[in-house]
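To start, the structure under review is shown below, and the notes come after it.
A protein chain is absent from this complex, but the other protein chains hold their places.
Showing chain A:
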Amino acid sequence: MSAALEKPQIIAHLQKSLNYTVFESRWIPCSAKFVCMGNFARGTGVMQIYEIQHGELHLVKEIEKPKPIKCGTFGATSLQQRHLATGDFDGNLNVWNLEAPDCPVFSVKAHKEIVNAVDGVGGLGIGDGAPEIVTGSRDGTVKVWDSRQKDTPVVNMEPMEGETKRDCWTVAFGTVKVWDSRQKDTPVVNMEPMEGETKRDCWTVAFGHAFNDQDRCVCAGYDNGDIKLFDLRNMSLRWETNIKNGVCSLEFDRKDINMNKLVATSLEGKFHVFDMRTQHPTKGFASVSEKAHKSTVWQVRHLPQNREVFMTAGGAGNLHLWKYEYPAQRTKKGADDVDMGVAGSVTLLQNVTLSTQPISSLDWSPDKQGLCVCSSFDQSIRVLIVTKLSTV
């Protein structure tokens, strides 16, 4: 049917079976290569670089490291350097030069437990301002680092013992630590929970709102469903909400603009799209939620070339491609005559089932529209081509 053929098609172009568990795969900017990170069965970490050559995947390099690697990002590096920042099972944050991977460019013991998620901003020309890396960990802390400040965090917002003044910290079960790779040992920003509070597992972090030198926001999602938005300019908690199910993945539609949309995926097959343009003092941001996948939604990734299109990866090995449509009016006057946002709607463009195991990571190529790499727990990586995205 012609109508069906006009929808974007997801083509499984290449597939490779690996002999290790792969947790994350990321495209190397300005190249046809990507990096897969995971751990061997013997308990050591591995990074493999593959290149697409003549319709096939070729292994370019394999790097083995002592600790299993959970996550990585190229977000805080310049286009020429293309250093990879990784978080490992031991709580270390390392920045590697993939051409000379023996010694990390920057290394710090960021957390006491596994680094669940890492994100970078300010590199690759995305986002004005200092390049920074944020890490979220099972120890409930989220830290932001700058590699130039080696000894002390850029900003330290640790709550003091016994003080109750900061409401945000009493509810901030997790802390946020922001790292800059230029600052070695201490995070730029450190927001830790009070003593005695139960720590919550921080599962995901995302940078956003980085459209000039000063403004930046970090959003963190936790296992109890909390989503917290921290404003790094004012060093305050800007917004928080709870979506009832653990937050698996968070992403702003673009990091380097005035925050526009935030997608949060969770367990139980739901994801929420928040319209971040209008914040109501009590109701927060407007959102629309959608149920899909019938299982955990592991990842969400926006298409770099079109911020309204995003793909979600599910626990049943399927991918759904969505498009967000704005409502006629993005704001409306609420009952108390204060502006509140209006969420739009989400339509399913295409869905595809690739395997029986969850697809744990997904990454769009920043250079070619429609090319993406995904890795799943069946120890395989797939390179996909999504067609007709320009007419979507």
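Throughout what follows, a residue touches a chain if its C-beta (ideal position, glycine included) is under 8 Å from a C-beta of that chain, and two chains touch if they have at least 3 such contacts; residues count from 1.
Throughout what follows, contacts and distances are computed from a predicted model.
Asker: What protein name does the UniProt record of the undisplayed chain give, "Replication protein A C-terminal domain-containing protein", "Queuine tRNA-ribosyltransferase catalytic subunit 1", "Oligosaccharyl transferase-like protein subunit" or "Sperm-associated antigen 1"?
Answerer: Missing chain, per its UniProt entry: "Sperm-associated antigen 1".
Asker: Which residue among A:Asp139, A:Asp215, A:Glu251 or A:Asp363 touches the omitted chain?
Answerer: A:Asp215
Asker: Among the options A:Lys112, A:Lys244 or A:Lys291, which residue touches the chain absent from this view?
Answerer: Candidates A:Lys112, A:Lys244 or A:Lys291; residue touching the omitted chain: A:Lys291.
Asker: Extract the touching residues of chain A with respect to the undisplayed chain.
Answerer: Residues of chain A in contact with the hidden chain: 9-13, 30-32, 52-55, 78-81, 122, 125-126, 128-132, 146, 148-149, 154-155, 178, 180, 182-183, 188-189, 211-215, 232-233, 254, 256-258, 260, 291-292, 305-308, 318, 326, 330, 347-348, 350-354, 367-368, 371, 384-385, 387, 390-391.
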